[in-house]
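Notes for the one structure printed next.
A protein chain is absent from this complex, but the other protein chains hold their places.
Entry: chain A
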Amino acid sequence: MAKKKTLKQQDFQKKKLKVGKAKQGPSNLTDTSFVAKTILLPNQTKLSSAERSSGTRKSGQQELEQSVIKRLSLCKHHSAITRKETLVHFKQQVPKIAHSGCMTQIMHACYPMMCDDDRQVREALLEMIDEVGQYNCDVLRLNCRAFVLFLSSAMTHILSPVQRDCGKFLACGLKYFADELTRNSWIKLLRGMFGVLGWPLKAESPERNGNGNNGNRQPKKSVSMAISSASVVNMNSARAKHARAINIDALHLLIKCGCLELVMRDDPQPDEHSAAAHNKYLIPECPQPYEHLKIFAREIQDLDDINQSASSLQDLVSVSFQDASSRRKVVLHYFYDDIMSQVATLIADGGESGKSANSLKLLMDEVQVRESESEQQV
């Protein structure tokens, strides 16, 4: 009996406080300590608008740049609307910060959105690039390599809407820095556009690898479906048809810029300030004798390059073409037949894309004439 009492009492006994010892915790205390190498605290900072706080110690320009840089992380935001609004915000700020140092950061953050799933985001990005090009196209020229990388990534994207919008981006790029684009990534872009349009390239079929410079091409032996996902989708919707016309136009523009040596930019008075700042870092206008060495580019080296003759199209992807005549030769050798055969069917179909196809056909004829002229000169 006595024992039972003591057992019961134990629960209600008051713990005695002792001098020099920490207070004892209750029996139901839960240990919440843990060990971790790094602790990440997710938090959000409220962005204050730059205009309001201007006039303090920092100059207004610096404040502006700071606020823009703070917003860069929003480019990776999970919500499409936020991404779009960020881009719109950037576009509004571009006139003020076009010549500041943060532009490269902005462009690097924004280019990945070429592959964005959301159509509105892509449209906003296009508008923003256009805006940047209007105010300071040297920024675009500097980041040409990144532009091409993400553009080619978008061209081969598995979602066809992303692919379809590539023509717009390409056209936009050609508008501002056609020279860099055509010189450095001529074949890459041509192949990409072929992929977007869903046109099969005979030059890539395995049969051609052996006899690269054969004039009369053999028909493909393998039974390929010859209809890629992009082309199937293209045939179906009205929007896709419209996109196809735009893409053909972009291809037209690309070949025109590359082969006919037209200067697209119409900037009669180059900005003095920017020329002084950037010209020494830029590739000069004249053809580069050492460009093909690719000293400053990081790419996978093809170990088998030495063994093979560099005739197949695969090998030419990493080669840069500095002058228009070599670009012409490549186009005529590898792409001419495919273009002509595809264009013929499109013209027969008519419509919006038929018109674009017709103009492309005329361009190809002109290119051929130009090439034969230059050959006669030699």
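Methods note: a residue touches a chain if its C-beta (ideal position, glycine included) is under 8 Å from a C-beta of that chain, and two chains touch if they have at least 3 such contacts; residues count from 1.
Convention: contacts and distances are computed from a predicted model.
The chain that is not shown carries the UniProt protein name "Protein SDA1", picked from "GTPase activating protein", "Protein SDA1", "Geranylgeranyl transferase type-2 subunit beta" or "WD_REPEATS_REGION domain-containing protein". Across A:66, A:153, A:325 or A:358, the single residue that touches the chain missing here is A:153.
For the chain left out of this panel, the touching residue among A:96, A:119, A:145 or A:370 is A:145. Only one of the listed residues, A:60, A:112 or A:354, touches the absent chain: A:112.
Residues 38, 76, 108, 112, 145-146, 149-150, 152-153, 155-159, 191-192, 195, 200, 204, 206, 209, 222-226, 228-229, 232-233, 298-304 of chain A touch the missing chain (whole complex, contact as defined above).
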